[in-house]
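One protein chain omitted, others in place.
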Amino acid sequence: MTPYLVTLDRAALEAQGIEGFAYGFADRVRFYELDALNHVNNTAFLRWFETARVGYMQDYGLSGYSHGPDDPQLVVRHQSAEYFAPMHQNESYIVTARTRLIKPSSFIMEYAVFSDGAMRARGDAVMVSLAPDGSGRRAHKPEAVARMIERDGAEVAG
Amino acid sequence: MTPYLVTLDRAALEAQGIEGFAYGFADRVRFYELDALNHVNNTAFLRWFETARVGYMQDYGLSGYSHGPDDPQLVVRHQSAEYFAPMHQNESYIVTARTRLIKPSSFIMEYAVFSDGAMRARGDAVMVSLAPDGSGRRAHKPEAVARMIERDGAEVAG
Amino acid sequence: MTPYLVTLDRAALEAQGIEGFAYGFADRVRFYELDALNHVNNTAFLRWFETARVGYMQDYGLSGYSHGPDDPQLVVRHQSAEYFAPMHQNESYIVTARTRLIKPSSFIMEYAVFSDGAMRARGDAVMVSLAPDGSGRRAHKPEAVARMIERDGAEVAG
Partner (left out) sequence: MTPYLVTLDRAALEAQGIEGFAYGFADRVRFYELDALNHVNNTAFLRWFETARVGYMQDYGLSGYSHGPDDPQLVVRHQSAEYFAPMHQNESYIVTARTRLIKPSSFIMEYAVFSDGAMRARGDAVMVSLAPDGSGRRAHKPEAVARMIERDGAEVAG
């Protein structure tokens, strides 16, 4: 059986020459991610960040995306992306994610895309944790905070 | 290193209990493929068929998608999809593709999506082979036709 | 103020030379609907059909997409699309929708895309009406059935 979208941890990423991240996955560019300029559209990178983020949330225990009462709704308040080089059909890449800073009901994540040993794009996102119905802020689950600190070296702010 | 989007041949597919196909790949449902009903949107399946089709074209030698003079432009003339069961976030699946019938400058493909041992969706597409500039019909490359017959058991029509 | 995505009824469509439909809207091709071949990707047409379908459901009273107990979940069981000519950036078009056949808990819709006085694509879909939680079939709302018959000339099957 073919493994795919398998989570890459710090050791697996370091074996690929990627330092500073403890969460990622490998994938390939698909035809639907190209635009009329025949390279990967800028929004596709944000989809990759999203896929990494959703996997990260579940892996670190921030949210199970169950829409149930135990699971906060995690929304993007701000995001940015920087593009270093165009990417093309079938190109293999690794996308990584980590948390840099944790606040009581929000946190700042960083993402990067690597291909052929070079960083092709990077980004960050300010994530806000809301009640499942979106009605107000929600504190993070302590075990998730512990993992963000331990695995990513995330800082904690007041 | 994580293998991913690795081509599954007839033997690999049969090992997964999938009969009758000689080309496929494994993947997982991503967040961006869900819609507001919280299951995979019907168009996402057509994206999977497209990803399988583009890989198939390159693997069988029908087109390298180079936009150069040697490569026909392969366009969808007709397609259909049938949906048997909803699919959800993170669900693992295998999508397969094969050619059923070959005509001088077109061919009919079939696709299927399998998850947990059951077919979740199937589809077909009538593909037309055009000159690279779209100006007229283009005959298939003989070696590609040979592979479609040998691997898929495709029939040839006048 | 600019009107946009305004529902076109039978009279408005006939004024555009489109016969046989009582529901549609006008729009223009956007950059993100193009693919690497620099024309509208085949799945974008299915997005247009979807947008027309969701508007139609609300306009005819089949579902308010409220996810509440009164609103059936309408899912696509089968769909097809036929493509007659490529479409390009900024191209203006009208997409139309109608119901051809009504069954107790399902119905068959037809869609078409018109540009420059010609049909560029057509499609159909078998829609199934489920309980809001997807647990079983749900009968259509009588007032919606009445509108499908009156406006579209839909046939009713046992």
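Here the chain labels run A, B and C in written order, and each chain numbers its own residues starting at 1.
By our rule, a contact is a pair of C-beta atoms (placed from the backbone, for glycine too) under 8 Å apart; a residue touches a chain by one contact, two chains touch by 3 or more.
For clarity, every value in this text was computed on a predicted model and none was experimentally measured.
Which residue among A:A15, A:L37 or A:A139 touches the omitted chain?
Considering the complete complex, A:L37 is the one touching the chain left out.
Of C:F25, C:F45, C:Y83 or C:F114, which one is in contact with the hidden chain?
C:F25
Out of A:A12, A:V29 or A:L46, which touches the unshown chain?
Among A:A12, A:V29 or A:L46, only A:L46 touches the chain that is not shown.
Looking at C:V6, C:A85 or C:V156, which residue reaches the missing chain?
Among C:V6, C:A85 or C:V156, only C:V6 touches the chain that is not shown.
Contacts of subunit C with the missing chain: which residues?
Residue positions of subunit C that touch the missing chain: 1-6, 8, 12, 15-16, 25-28, 30-32, 38, 47, 50-51, 54, 58, 65, 67, 89-90.
What residues on subunit B make contact with the chain left out of this view?
On the subunit B side, contact with the omitted chain comes from 31-32, 34-36, 38, 41, 43, 89.
Over the whole complex, note the residues of subunit A touching the chain we left out.
Against the missing chain, subunit A presents residues 36-37, 42-43, 46-47, 50, 65, 73, 75-83, 86, 134.
Going forward, only the chains that are shown with their structure count from here on.
I'd like to verify one number: the distance from the centre of subunit A to the centre of subunit B, where each centre is the average of its C-alpha atoms, in whole angstrom.
About 29 Å separates the centre of subunit A from that of subunit B.
Give, as an integer number of Å, the spacing between the C-alpha centres of subunit C and subunit A.
A distance of 36 Å separates the two centres.
Can you list the subunit A residues in contact with two or more other chains?
31-32, 38, 89
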